[in-house]
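Quick one: the structure is below, questions incoming.
One protein chain omitted, others in place.
Here the chain labels run A, B and C in written order, and each chain numbers its own residues starting at 1.
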Amino acid sequence: MRSYLISLRPPTQAIVTGVLIFLLSPMNSFAIFPISNEPKEQPIAFSHKLHVGQNGIACQYCHLYARRSHSSGIPPVSTCVGCHGPHGQELVQADHPEVDKMRDLWAQEKSIPWIKLHDIPDFVRFPHKQHINADASRFIDGAGNGCDLDADPRSLSCRVMLFRNGGDQRCQSCHGSVQEMEVAYVVDQNFGGMGWCMQCHLQVEGVIERKRAMSTMAGWNNAKENDAHRESQAYLVNKRNYHTPNMLDCYTCHY
Amino acid sequence: MRKGLSRRNLFKFMAVGGTTAVAAGCEQKPEKIIPALVPPVEFEYMPNTGYQYMTTCRECDSGACGMMITAREYRAQKAEGNPNHPLNQGALCALGQASLQTLYNPERHAQPRSGSEVISWEDAQSEFVSLLQQSAGQIVYLGRPTVGSEGAFVDNWLNEVGGGKRIAFSLISRAAEQRACEIAFGRSDLPDYAFENAKLLVNFGADFIETWGHPVQNGRRFADMHAYSDGKKNRCIHIGPHQSLSGARADEWLPANSGTEAMIALAMAHVIHQRDPRYDFLDDYLSPYSPELVASDTGISVDKIKSLAEEFHQNSSLAIAGGAWNNSEQATATQVAVFTLNAVANNLGKTLRFYESEQASEDTSHSQILQLLSDLNAGKIKLLIVDDSNPIHTLPKSLGFDQAMKKAKVVAISAGKNETNQRADLVIPALTAYESWGDANPRPGIFSIQQPVMAPVNVFDARAREDVLIAVAKQINPQAFTEINNYRDYIYELWAQVHQNRYFGPFENFWIETLENGGIFEAPRWSNAVDLQNKVDSVAFQTPLLGGSGLALIPAPSIFHLDGRGANKPWLQETPHPISQIVWDSWVEIHPDTAKKLGIADRSVVELSNSQGSLQATVYLSYTIHRDAVAIPIGQGHTASGIVADGFGVNVLDLIPAKTDAHTGNLALISTKVDVIPTTIKSYTVNLDGNPRQLGRDIAAATTVAALTSEKEDHGGHHRPKEIVEFYPDRSETAGYYKPYRWGMVIDLDRCNGCSACVVACYAENNIPVVGKERAAVGREMSWLRMERYLEGYQDETETRFAPIMCQQCSNAGCEPVCPVYATYHNPEGLNAMIYNRCVGTRYCSNNCIYKARRYNWFDYEFPAPLDQQLNSGITTRAVGVMEKCNFCVHRLTEAKYAARDLGRDVQDGEAVTACQQTCANKAITFGNLADPNSKVSQLAKRKPDVLADPDKENRDRQYEIFPEMNYKPAVTYLRKVNHQEVAGLYGNEHGSAH
Amino acid sequence: MSTKFSGVWGTFEYLDDTTEAIEELRKKGVEPTVLSPCPRHEIDHALGEPQSPLPFISLFFGAIGCTIGYSLPAWTASDWVLPVGGKPVVAITPFTVIGFEMTILHAAIFTLLGLTILIIIESLKNPIPKAAREYLRFQRDRFGIVVRCEASQYQLYEDLLKKYQAEEVYVEKG
Partner (left out) sequence: MASTTILETVEDSSRSLPFREEIDEHRGHPGIRATTFSYGQINDDMLEMLEKPHPSYFLLVLGFLSALLLGAVSLAIQVDVGIGNSGISHPIAWGFYITDFVFWIGIGHAGTLISAVFYLTRAPWRTAIYRSAEAMTVFAVLTAGLFPLLHTGRPWLAYWLIPYPNERYLWVNFKSPLAWDVFAVTTYMSVSIMFFLLGLVPDMAILRDEAKRRGKILQAKIYAIFAMSWRGTNHQWIHFMRGYLIFAGLATPLVFSVHSIVSWDFAMASIPGWHTTIFAPYFVAGAIFSGLAMVMTVLIPVRVVFRLEDYISNHVINKVCQVILFTSMIVGYAYATEFFIAWYSGSPYERAVFYFRPFGHMATWSLTGDQPVSFPLLAFYLMIFCNVIAPIPLWRKKVRNNLVAVWIICGLINVGMWFERFNIVGSSLQRDFHPYNWGEYWPTLVEVGITIGSFGFFFTLFALFMKALPPMAIMELKEAAEPPMRKGHHEH
């Protein structure tokens, strides 16, 4: 196949490759219109690398609603002022031009007009709270094993591993290694795509069983027995003895 | 707080906002996220999370219902009833639900205005000050009736600024009732009507479900009394020329001639008195009113009156009167007659009660208005302050208010635009009840607090009226209000007194508790010392003479628009009137027989004229009105109340002559006749019902007490097939389905009053757009829940039935299999999931829905600012080309599930509540988990096994589903309305077929 | 047709001349290539009723299409179970429609493809001289017979064609 493709002229090659990818690619692998992962210019050159990577500030020190609400929350300006101090009472980085921008805005009682990066469509409800507080032990056995962070940090296994590790690493499973970013950017090209979400959710125990196999062959053969058996595999009730949320119900995210 | 920012100013914090529902691949403009400057205190703010604040509803004049406002991102997004409040107990009426549109109404005043010129607040205040100073002592403050401390405050303020008079103005005044209480019982307050203690309710024309008294409370108490339970059902008789909603809910309607209700009451009293003379002084008083003598005047037969009197006497009973339709020249006499009837039937202290402490309600008599008019015309008044009232629209034109108003300077204090403040010299934009402080004390023992639940809506530069008054008073008189800076301080001090009298412990704790609960609520204590006084014979009833020729004119207060103040709210305009199903318009209700006689076709435009003038409106033929009367709803026909109100319908009050009730000086609304003249004008009146009759299809089904209690076989159950052979097993056998939830609903049609509050609540909860008259005309209204009104029977036997219909969440739904892209499917909790973003818009699902419960976004609908701030940010707002429908408020279910999961358990019964269920005063809607056999909804939906097995016995069970023969298996179970007798139309047993 | 053609070809005005020439040629053990403006059963008859293997191709791919038509809906329906309207997830009855349409579609597409390939193969096997290809009346109203032969047989077949009153006879010397 490869040699054949090479023998074609480049435009033809591109078309043929495109069509082949379109037809043959496994379902979970691509977004047709990927999200730009170019870093966007922000009003203030805030460095996550400096704050998180070097100074070790926890994610939820600033994004304080992540464990409590749908939205993780953008830190209020007073959080910045808390460490850096306002004009006249400068504390950390007393004369840094970028920090001064923040102090100017504070003096003018204005907020910082950050550019939104991680933007999921409005018809999706993503509760940060439910993910930050999720029980990581509900992953299937072996999910997240075999992660090689050096080779491919954004592979599925690595994302699951980061999620299992919890803490700030759980944030990284979707947002990437923010602690290494000078300017934050979206790491995954299909961030927020439905398949991208589903990749991880299919690693939760019982979900595959529920998605694929839990069909009823109603009226055809031994439907009841088969379904009862399948249901038992789907972990409808979790270890804390209440029903687990159904990650396959469209209404879980879209309403 | 730091930097002078109050926490409520922080609603800039919109972590998720804007509209970005763009298809994949389109280039998106980067969205901005603007964080807060100062973090809100953690427990007070969480993004995307609803917070509840208790306050008081101020929409209607009777009103002091407790409200619970859900605010997200510091924007009020939903109004619900305060569950602690004894009046409404968590429910709200349609007006209360629509109070959000008072708050976010785009037609609110944005700036102070002097004449037609926009001025600054400083200028406005100084102009106000100079006006007050120029006219000290000759000031009149015309405001709404107050139920809290505001009245005293304004009186106080008037004293401080140089003296003046405050007039409480309400068109639908209870002054006559109050005066009658004084005459009959020597009480200065209004009684409590204990519906729930009565077995027979005789209603002499009070529109108790719509506007009379506390409609939410009335509705609940009426449903408690009237609804079928344990094989018994109490009776309600409606007497009067017009049915309306209250009459439609009655078991029997006696179409008495206009204005003669009192004669029937007295005749009944006469019969009872003869049998059981309780008060000797009544002998002479009642003697002219024997049934034989009144029969011809009232149009009610002697036998009927006698048997009714008998029933009234035998049972625990209650007679009520009041509201607009009793506002004739004999209003007080009518009330006295009804009180007398209650007294002779020994109802005092049982169903008609007075509170132990006598709390006088405000004088709302119109004699003050008449005095004001003559004073104005005489030039005795220099400054008229109109606070949140609209006398130009609300008072009959014959009184000439607009001319009289020109004789004085007029200052209008108002949140919204209206006809009166359009003509004012100075307009002061006021805040709504959502944004300002206040309180209410509607009856002894209820102290309801009104607190700001959000910062003032940012597009209007308005201030709280009391704060403006205080500021102005301080400019005029430096000694005024020295203790306080604003009205909050005033309320705070006032409540300190409440605290002192009743409670121990520090006031701060009490204050916080009050704000949390929405007020102080104490159980009422009843007085036993009230009895009928012999003063009653001083009130002689005379048959009112209606002026003019033709048919008696009945101005009917609308359940949505009240006296006109609801007309500028899009939700209330778009929700069809429960009786006529007409939207965005007024109509003339005429009896079909009369119409035939006059040569008037249905839906034609007629001209009504009397000595006062004439107006044109579309005819709505209905058996629910007396043959010699026409009814027109009050509230429409605005000219300067904003685009939603202006130009729709007519103002019937223009035809009312200036006649008054002798005892109170109240305006007589039932005082004229009109000539009805057919015209050839083409009508453009929109009604949303495709057919007023259900053609025997049992959508709103009814049964009788006898059928439910007897063992007789009934062959009415031909709808459900005898045996359902399932081709496939039930969905509950699918793995993972209905575990642990199968959401379901039970709607009790015997409790449903048709008040349509649920419809408005649904609009508010689910970001449903309002489409306007033109689009409603072609069936594009978006309401997910509709109050269907069906008529059964003919002539005086006509029965009106209501059925709230929403998506029935069928197990064997028709909509699902026809969608080519799985945009709708049966979810494991038994909902018909409608996934907007997957929808391509083929509309096949709508075609195949036998309940036609689906709505389609024909356009991208607009929510003009600031109405967009009301949008529920917890759900998607739909774009063009997408189907939508009721989803049992799935976001509320999800929130309930999240909350339960945080507690480590499943959702329990009663935790998941839909918006319609929440606001229903009558508790007609029950929602819950059908998979749980112990839940309330399962209990209610359960059918008797023997009845289920034999369709012939169907009428012996109240539970039914709509169109059972289609086998769609809906998750909504209806409970049949229960009648005392069967009502059969000419085609009652037919199914809408041709023959 | 890279190899140079060697043989004889002639044109005929009349069908009966053509069929008789064909029969004569076939008796001599030659399978001529016949050109005609429209299909004539007389020619087929003279050629000994040859049959096309095309129906088997159609049948085979029709069967494959049928399999796809049933299995695609069945697999997609059970890949993510989204029950609709009380119907079974894998509902054979409605999938029959897809099965039928896919049968027809696959049979049609592969019939056309097979037809093209068969014609190409036959054309390669039985080449026609360039001059005959450029003889424009075969599409209009003339019949033609092309005989591939060695140089030694040119005269034989030229005579034979002329015997049956061929209008023109050409010898293509390879």
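Criterion: a contact is a pair of C-beta atoms (placed from the backbone, for glycine too) under 8 Å apart; a residue touches a chain by one contact, two chains touch by 3 or more.
As the structure is a computational prediction, the values presented were derived from the model and not from experiment.
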{"item": "Chains on display which the left-out chain touches in the complete complex", "value": "A, B, C"}
{"item": "Residue touching the undisplayed chain, where the options are B:Arg855, B:Arg892, B:Arg956 or B:Lys977", "value": "B:Arg855"}
{"item": "Among B:Asn257, B:Gln612, B:Gln694 or B:Asn832, residue touching the chain not depicted", "value": "B:Gln694"}
{"item": "Residues from subunit B at the interface with the omitted partner, ascending", "value": "23, 592, 601-603, 621-623, 687-697, 699, 775, 778-781, 786, 788, 790-791, 805, 814, 817-822, 838-844, 846-848, 850-852, 855-860, 880-883, 963, 966, 987, 990-995"}
{"item": "Absent chain, residues of subunit A that touch it", "value": "22-23, 25-32, 190, 193-196, 198"}
{"item": "Subunit C residues touching the omitted chain (full complex)", "value": "13-17, 33-44, 47, 50-52, 54-55, 58, 72-73, 76-77, 79-80, 82, 84-85, 87, 91, 94-95, 97-98, 100-102, 104-105, 107-109, 111-112, 114-116, 118-119, 122-123, 125-126, 128, 133-134, 136-141, 146, 165, 167-168"}
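The rule is short, and it goes like this: only the chains that are shown with their structure count from here on.
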{"item": "Centre-to-centre distance between subunit B and subunit A (centres being mean Cα positions), rounded to whole Å", "value": "47"}
{"item": "Centroid distance [mean C-alpha coordinates] between subunit C and subunit B, Å", "value": "82"}
{"item": "Sequence positions of subunit B contacting 2 or more other chains", "value": "728, 734, 825"}
{"item": "Residue list for subunit A, restricted to those that touch at least two other chains", "value": "210, 214-216, 218-219, 250"}
{"item": "Residues of subunit B touching subunit C in the complex", "value": "728, 730-731, 734, 737, 811-819, 822, 824-826, 969"}
{"item": "Residues of subunit A touching subunit C in the complex", "value": "210-220, 248, 250"}
{"item": "Complex contacts: residues of subunit B adjacent to subunit A", "value": "2-3, 5, 12-13, 15-16, 18-22, 24-25, 28, 30-39, 42, 46-49, 727-729, 733-736, 739-740, 825, 827-829, 831, 833, 835-838, 874-877, 887, 890-891, 894, 897-898, 900-902, 904-906"}
